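Yeah, one chain of the complex is gone here, protein chain that is, but the others are all in their spots.
Right after this comes subunit A.
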Amino acid sequence: MISPRRKERLVALIVLATALFTPPLLLVAERAGAALPLYVFLAWAGVIALAAWLTEGGRGE
């Protein structure tokens, strides 16, 4: 159903999303002066866009 390469990309995305949503990066974002909710929403939207691209793109594969 899913090609091995796409699976690998999806795993990488999961790791990225976890990193973006948890404190080390979260604290960095907050220190950098961004409002925390704004950062979370932007990161969230980015992750969703990547997930859509990964799962819907190239259906012919």
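Simple rule for what comes next: a residue touches a chain if its C-beta (ideal position, glycine included) is under 8 Å from a C-beta of that chain, and two chains touch if they have at least 3 such contacts; residues count from 1.
Heads up, the rule we're going with is that contacts and distances are computed from a predicted model.
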item: Protein name as given in UniProt for the chain not displayed, "Tripartite tricarboxylate transporter permease", "NAD(P)/FAD-dependent oxidoreductase", "Nitrate reductase" or "histidine kinase"; value: "histidine kinase"
item: Residues from subunit A at the interface with the omitted partner, ascending; value: 1-2, 7, 10, 13-14, 17-18, 21-23, 26-27, 30, 35-37, 40-41, 44-45, 47-49, 51-52, 55-56
